[in-house]
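Note that one protein chain is taken out, while the other chains of the complex remain in position.
For reference, chains read A, B, C, D, E, F, G, H and I in written order, and residue numbers begin at 1 within each chain.
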């Protein structure tokens, strides 16, 4: 079951550069783990923004919320989720 | 080069049911042709709306506009395009 | 799996009063069938608007889209869907 | 009498993790008390957001405001309330 | 129990001037009846707009929806309702 | 001459609880003085928000601005003013 | 007492070119009469739009609404009014 | 003096295909004349939309409005104009 | 050549009352100098807001930006500029 998420990162001013770097490292590890197990089907950078569109393939809303709220940078993200259904014109 | 498009269909009131059916048939054919040649990388229905998110893989902005404006239902669509770049955390 | 939908009805000017009445009858029948089988968990009128908030309990995004697009008045509805997860403070 | 509330939490940057945890504990206690006495008819997490949709069953606007402004995290919440009426298609 | 409503009138193009005049007459009668029985506590024109702010004093959300949907011009109105509570600084 | 104002309070994070309490006391005194002299015709809490709708009866725009900018909490308020005229259906 | 109004004209599709020309003639006459008697203190075209900003100098909200609703093209206008007060830095 | 304009075309449903084609022909002629005399410094299609961004180089606001309102498709355009100034980092 | 500007002041929390007073003094001096030389044709307070509408009469976009960015409180202002043209109904 697919969901599209627009995820935008907004760090508060008081975070140090070191903390940001540390969070980005944890984020990469977490993100790539999810991609490898197949539940994180794709991630693309929005050109010119500290934001991405991400495609998730999960079994339930609860699983999706668990994944999203587990992102190390979740407290600094603004996320909007769109549930997707099969399109009648899709050949997949 | 990837682009995400949100495409929303708004038929005017005067279109007959037959014309709508005819357009939907042409749309399916056009859409599936593009998917088979690889430039239309994915299409998903937005749940509850006559709208979709579509992923295009093209060589230029001009090619993308040519593809989008060629959709049989293009005159009745409201489209918003977001250019995408490779995300540093993507494993693809 | 729960979803909240805000559904707003906008009839085009050319629909006759008879057609509106006929659609409302079909809508009631369809709506109550879904409520009885448990997949339509609640529906409430937004005070002062031809709109409602509805709660759906379904197994997948595809099932939800099938239900929503099956409403007799679907062509005249503007729907926004919000996926819901279990809240940690809920006692249910 | 039912009201739907969308409640979004926005903690200011200066709140310590301890203070947040303490507030969340008080919030849970307050929330579950209201659920048990029947005036708080349901609460669901919005997937991907620090927000919820909540359903209240109260006797008056004043009672609802008293309940909402009594939430321990009220100073950090952005709340939008929608009054609900019985829907003619509801079987409840 | 008080509610503030912003009511905006939008007549479709096909309504004749006679029909508009007839509706306005019915509207005045309906509106003044409600004002006399005390449930319609005030109505003011928004300067420069075919819109008003109205104050209703009713016993429930259902009663308010019944009143609003009973306006002869209701099908041509866009209404937004705000529930009001007693303000701690009010001397009334 | 009547004006409706939506007034929303947003205290900055650095204000102490004591300063907030002090401002609220001054606010109450100022507000009730205006209500007693008849220029502040009504104030209602927006349910669930630190906001109110207020009705002012003044002789000029300048007088209204003087009143509004004199509120002790004015620097922390976001105010939107709507000029009101007599409604043809009003019985007052 | 000054008010700024943004006035935007939106003719419905069914108005004939002759009717539009007739309305524009009446509008000019009405507008210039108000300018000559001093209550219409200025009117400027918004570049690129069928819209204007207008400055009115009137004695009351009721007088302003009477003026605005008297414009021959009023049924086809979308108007937003902003009440203005004397600015402390103005040398007038 | 440069201005950026976002111009969006919205044909009403009743325009015939022939009338649209005729207008597009006139539009091209008018547009290219302005480009050749140097006052229309550039025009680009917004990908996926019946809209463009256009750059005008004119001597005054009045001249710009005269040019914009002279477009054959002006009655069917929604235009937003942004005045531009020299940027301190520009090497032109 | 006329431009309308909506100018809104938003002081950051860390500015001292003394610094605010000093800036307001400089602002008044700068503003009144421009009004006396004729390029600042009018300034009005928006009732209830720390904002104004201002009318500028300048020879070019560059001159207007130079004037606006020279305001002592410019770093704390949010400005929106609308270019104005002569209105065909204006008698000036």
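Please note the rule applied: a residue touches a chain if its C-beta (ideal position, glycine included) is under 8 Å from a C-beta of that chain, and two chains touch if they have at least 3 such contacts.
Not measured: the values here are computed from a predicted model.
Per the touch definition above, the residue from I:5, I:34 or I:55 contacting the chain not shown is I:5. Annotation: of H:12, H:42 or H:75, H:42 touches the absent chain (contact as defined above).
In the full complex, chain I touches the omitted chain through residues 3, 5, 12-14, 61, 64-65, 68-69, 79-81. Interface with the hidden chain, as seen from chain B, comprises residues 1-3, 60-62, 64-66, 81, 83-86.
By the touch criterion stated above, the residues of chain H touching the omitted chain are 2, 4, 27-28, 31-32, 35-36, 42-47, 52-53, 82-92.
Here is the rule we use: only the chains that are shown with their structure count from here on.
Two chain pairs are in question, E-G and H-I; the one with more C-beta pairs in contact is H-I. Taking the mean of the C-alpha atoms as each chain's centre, chain C and chain G sit 43 Å apart. Chain geometry summary: the mean Cα position of chain G and that of chain H are 27 Å apart.
In chain C, the residues that reach two or more other chains under the touch definition are 2-3, 13, 45, 47, 61, 64-65, 81, 83-86.
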